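First, the structure itself, so that you have it in front of you.
With one protein chain held back, the other chains of the complex are shown just where they sit.
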Amino acid sequence: MNWTNALPVVAVFSSLLPGLLIFALREQQQGLRTGLNLLGVTVKLIVVGVMLWGVSQGLDFRVEAPFLPGGALILHGDALSLQFVSLSAVLWMATTIYAIGYLRGTPLQSRFFGYFSICVSATVGVALAGNLITFLLFYELLTLATYPLVVHRGTREALDAGRSYLAYTVAGGTLLLMGIAVLHALSGSPQFVPGGYLASVPARHGPALTVAFALLITGLGVKAALIPLHGWLPKAMVAPTPVSALLHAVAVVKAGAFGIVRVIYDVYGAETLEQLDLTAPLIAVAAFTVIFASLRALQQRHLKRRLAYSTVSQLSYIVLGAALLGPIAAVGGLVHLIHQGIMKITLFFCAGAFEKTLGVHRISEMDGIGRRMPLTMSAFTVGALGMTGIPPTAGFISKWFLAAGGLEVGQPWVVWLFVVSGLLNAAYFLPLVYRGWFSIPTAEWPEDHQPESGWETRRMLLLPTLFTALLTLLMGLLAGSALGPLGWSQLIVAREFPL
Amino acid sequence: MNYALASLAIPFTVALLTLLLQRRSEANPIVPAITVLATAVSLVFAGLALETQAVSGAVSHLNVGGWDSPLAIRLRLTPLKALLLGFVALIHLLTGLYAWRAKPKIARDYWPLSALLHTSLAALILSADIFNLYVTLELLSLSAVALVCLSGPKAYTPALYYLLLSLGASLCYLMGVAVIYGQYGVLDMTVLAGIMEADHSTRFALLLMTAGLMLKGALWPLHLWLPEAHTYAPTPVSALLSGLVVKGPLFILWQLWNNLAPEALAREMGPLFAAGGVVALVSGGWSAFRAPFIKTLVAYSTVAQLGYALMGLGLLLFLQERIYAVALWLFVLAHGLAKVSMFLAAGEMQTLLGSKRVTAMRGATQTIPITMSAFAIAGISLIGMPPTGGFLAKWSLLEPLFTQANHWPWASGVLLGTFVSAAYVFRAIALGFYQAPMSREPRHFDRVSQWLALLPALLVGLMAFAGQDLIAWMAGVTQT
Amino acid sequence: MNGTVNGVVNADLWLNVLLAPLAGIVVLLVVGRKSVPWLWLSCVPALLAAIWPPGELNPGYLWPAASWGAPDPLARGWLGFTALLWGCATAGAAGIVDWDKSGMRFWLFWLFSLSGNLLLVIGKDAISFYMGFTIMSIAAYGLVVHHGGPGPRRAGRIYLQLAITGEMILLAAFVMRAQSVGGSLALADWQQLPIDGFTLAALVLGFGLKIGFWPLHVWLPLAHPAAPSPASAVLSGAMIEAGILGLWRALPADDSLLQSWAGPLLALGLFSAFYGVLLGLITSQVKAALAYSSVSQMGYFLVILALAWRHPEQSSAFAILLVLFAAHHGIAKGALFLGTSIHPLHRWTWLVYLLPALAISGLPLTSGGAVKGDLKHWISESDFSHLSGVFKLATAGTTLLLARALWLLRRADAGTTARHRSGLLLGPWTLLCLSVVLVPLLWPGFREVWIEQLSWSTTWQLLWPMAAAIALTGFAIKMEWRVPEPLRRWYTPVLPFSLRLKRWLYNPPLPRTHLELDWRWWRQQERRWNHFWNERGIISSSGWLLGFILLAGVIWSAFW
Partner (left out) sequence: MSPELLYLVVGATIWAVGLGGLLLVHHMLRRVIAVNLMGSGVFLVLVALAARSSPPDPVLQALVVTGLVVAISATAFAVRLASARAQHSSGTPEVERPGGDES
């Protein structure tokens, strides 16, 4: 085994091992726990950096182990997987720091951070999975590792949310398993190939391929929160904010969206899908989700729930981008995978900071919060504008490419879909910004914890928030640089669509 | 063959020996040690038998005492049987270790009885003629019932029900044996395999034997006795009953239909078995979901999981493809390990939390994390999520179904089974995540027994990583 | 203009044009209120770049196809007056805006808006333009609602609703335009290739919401009175004109579709010009009147555009006219708005104040005289020459409206006790007012036009409607005409509509998808089921089942 084999494994284990070790720690061993976490974070970031460099240089990071007949365990770092891996590595760093700040003084931290790390490992595994079987393995691990995080508070409400989460995701996972089994029966589970490995399956298997596609997309759509499979996501808001943040930005929902991208491009391939004409329903569902979830978001009076519905809506951008089967749309979808993550995590970080510092949960309590917490509110504003697609934030770039992609494949309605969606996004985000900056606080804050440092909130809560907000801006402003997500997405698409 | 015989003889000797030792003093501390040690040795021998058998791939026969057929007790060893011998010894070892550590102390009669159970299982596995099977079945039932009784008067009623039904079932089986002998004049299974025909009396005989075995093996719908018996038995006994005892009749059933019955009959019977399996999955799962007590939940889950096995058997008979036999035996192995873990964990919980209700598991992840992990991992294997053994088995059942479009509907059975299993497993796990009342510290906190509960869970939890080799090897093993 | 300068000044100046306001933000955040009097310096690089434009800059590390520069006189001129106006307004705002009342917030939005405005002017590519346009529009929201309270909030709401709608429509239009020209984002390319009607409509609508011609003007008369006067100055003087610039940049110079749309556009422009005047005459707020004047003036811009569409062969001449008109209107309207904050108005201030007002009316020798004369000249030479007479009426109307505005201002000034006469306000304001004369003299391109229009005939044509209007005004004051009561209560139907939209958005009528299960009923069924089995006991039940299976089996084995 040389080093190119080892790196994908290290990438997975750099969070898995600390996670397992953290379980064994006592509650009071805060320093050790933080140290382990940060060690894992550092190792992972370095590994991801090296892999990014390597893939751009054309190196192949691949490792294989026997697993099932016809389906080995393959970890493979290609351009697409690294897109997701980098996102999870960077946001894991931010969220870990945030979580340390957020959870200070609460019980059961070892359990929390243990599962948290496993959750990230599973995400990285999902990203690096080189075939469907491996994907399934990590996908299910993700389901399981996230559950304890969702119910971390241990209240009845949290447990209810957890139940709903499990009901959806386990059912989804089972359908995914079915779909994978169908494909496995047809062609085994070979490695993902740009352009899809099912192109060689004879045409008479068309119905089987169709059913498998439906199963796979339904299974993945649960995590990608396609309506009507989204029910768990808003409920899962009872989880501690770092969890919601990670859930929404990276781990769970992205695993679903990423899986859909994988299935579309590397399993079926654009050609096969066009022959079978399978994407039309998916596009319809995604488009419906984009609009309907926005309308639902408008109804919410609870900050995190509104953010959750916004996630539902935004995830379908990614799905839509992938399903349109055009290179520009694919760039839009892929880049939104990153952008949405960064922006949404910013918003959740802010929501968590409001909650921890001032006890603000409801939108109506946000009046004038910008005077009390200007930096956090600035970050929130950046995130909200990004979600709306206002330049110069990252969201604008994705939206531009998605809309252009729709035109490119001869679906001009997509442009107007994004217009309407942008308007709705503005309708549910800008009032918050207005409240924060321009309204005058009407009452006392529900609770006010002024930290001793004199900062507006705990530093551990503030710094990751500002970091991701800054990233949101930079990804929009510096979109043209080759190393940015946009450049990387174009690299992926160049490899996926050999023209 | 000698290794296998040793693996059979050792527990038998120990059963007698411990019986003698028990007589002399009230609670002899050597007895558990001897039993456990002997089980370990038996395991080693089973392993050796497996190794030789797997290497040679051969089938060996032995006529006990040198008598000739038909009067002789004929034993037969195949790789699968060797595997099962090892499995039986392994489960016995795990439960034995747990019983040794268990607090409060288990009744001293556990040791000879469990050794006897071990013996009868080993004999059942090795037996090569259908009458011997009857005897070993009876032995198995008697020792199992006796074991159930160990937990005191509260277990007498379920034990008695178990015994009576079991006796009735044995007699059904024996009636079938009589009919077959009357028809063919042969008891030896290898001989019978070639000559059985699909006539009325054979059908009737097979039916009688099947009904008896289903009752003994608690296969739906004849499972009604199982939940109570398993619930009221002492913890290690529950583990043995669920993990091993119900598998004995299943093994016979498999031999009966897979080896003896004419293919035409098997094809007819297959869908019935498979359908029964699906219903078992759903109804057993539902009962487990609604069960008020932890052990009842686990017991009903056995009923449900046997549905998978039944489904595997049915599909094997119906479609006549080897891979379903692999699925069947993978289920048995995975379920055995998982169930041992679950029952031991359930027992731990009853002792530590001081209540047998499922609701007592509130906050268990905080108070007894290791036990809870054991329960959870084993449960996840029951659901069949990767990379557990349950997943491996489910996969080998599911994947071949998709190769032909007209078999697809059966996959929905697996789908249903997964949903229902997930429902009852997560019902329990979810309770564990409630905020625990922090003040209540568990009593008798014994780390070793918790880890003993966790060990089989870990084994089964990571079983799929050996999936490729395991399936390939099992495919070879189940040939004979 | 000449090539040697291009070589002398480094192209990185373009970067500094944008970095200056951003640096202003940083300084503001670090230093606080002490930096406010110096923030106007943020506009200096832009002004320098307008005077000595360097070659284009392609910051490829930014968004894709980013390209900045001022390749033509249009861009240069536009950048110049924008910088001048913003600079003066920034300095003036330093004298007006109260730091203690959310001053920091105001300045942040101000500087963001400024940087957006500069970016859109110097952007040679669609994304830069769109980005600048959006930043400017969104940040201006903060300026509109700065004062707080119901009025600004309402105005801000409508402003934002329309601005966001405009942004989104523009996004769609830009994407469609970019795709129709083969994915190119360079605005230079966009001016070469034909356009389709749908995209054109989207562009006109999207920019129109910013430009504020009738019927898309609804936010203007609400936002201007609500905003602080420097903000109104830049809103009216620079931002809404950015929409005109956008329309110019995004459309092809020569296109048959545009030719056919020229007539309707002209009609729209003329209607807008008169509509603005009429509505302005019945308002009772100075800034609303000035805002309506902007609506009316935007009509002229449309007329210029329509002329350019109809006569593509003279495109470059119309480009000059457009930028001159924009510079004239921007400076003059900016000065007028900024001046509304000066209290009390002394004699000389009145005199200075009259200057931009007359310039807008079209007084010869001012910028207004030059551009209006030029416009009339072009009209008379165009296909629309028969409409020349209408413009005389329009001039009279404009004069009337401004007279009304001045009258309102005097009344307002008399009614207030506030004092705003700091040097920071008066200095830049005076500069701006004088610019209506100075700029035509100092700007070579403007000077040419100015000199061209120095004929007696032009002067006469411009003067007599003005004189007539002034006479009418004097008469009206003498007779103490009042706005009739029903007209005074004129209100726009947009307000309740906007409110209803907001409410609808806050609670969209969606179906409630809630599954109601009668749990008790199910529980009862379950109890019954359990009872059924328990009653019989395990052995009997099992026995029955066994017997049943056997029976079925017997039947099976006997009859199959």
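Chains: A, B and C, in written order; residue numbering restarts at 1 for each.
Everything below uses one rule, namely that contacts are C-beta pairs under 8 Å (C-beta built on N, C-alpha and C of every residue); 3 or more make two chains touch, one makes a residue touch a chain.
Since the structure is predicted, the reported quantities are computational estimates derived from the model, not experimental observations.
Looking at the complex as a whole, the chain kept out of the display touches B, C.
From the set B:168, B:284 or B:312, the residue in touch with the chain omitted from the display is B:168, counting the whole complex. Contact with the chain that does not appear here is found for just one residue of B:49, B:62 or B:142, B:142.
On the side of subunit C, touch with the chain left out of the figure occurs at residues 537, 539-540, 542-544, 546-547, 550. Residue positions on subunit B in contact with the hidden chain: 70-71, 131, 134-135, 138, 142, 145-146, 149, 153, 156-157, 159-160, 163-164, 167-168, 170-172, 174-175, 177-179, 181-182, 185, 187, in rising order.
Just so we're on the same page, only the chains that are shown with their structure count from here on.
Put simply, the chain nearest the middle, going by average C-alpha positions, is A.
Between subunit B and subunit C the centroid-to-centroid distance comes to 78 Å (mean Cα coordinates, whole Å). Taking the mean of the C-alpha atoms as each chain's centre, subunit A and subunit C sit 36 Å apart. Those residues of subunit C lying in contact with subunit A across their complex are 59-66, 105, 127, 130-131, 134-135, 138, 142, 145, 148, 153, 156, 160, 164-165, 167-169, 171-172, 175-176, 178-179, 183, 505-508, 510.
Contact residues of subunit B toward subunit C in the complex are 161, 164-165, 168-169, 172, 200-201, 203-204, 207-208, 210-211, 214-215, 221-222, 224-225, 228, 268, 290. Every residue of subunit A that touches subunit B in the complex is listed here, in rising order: 23, 65-69, 72-73, 107-108, 111, 133, 136-137, 140-141, 143-144, 147-148, 151-155, 158-159, 162-163, 166, 170-171, 173-175, 177-178, 181-182, 184-186, 207-208, 211.
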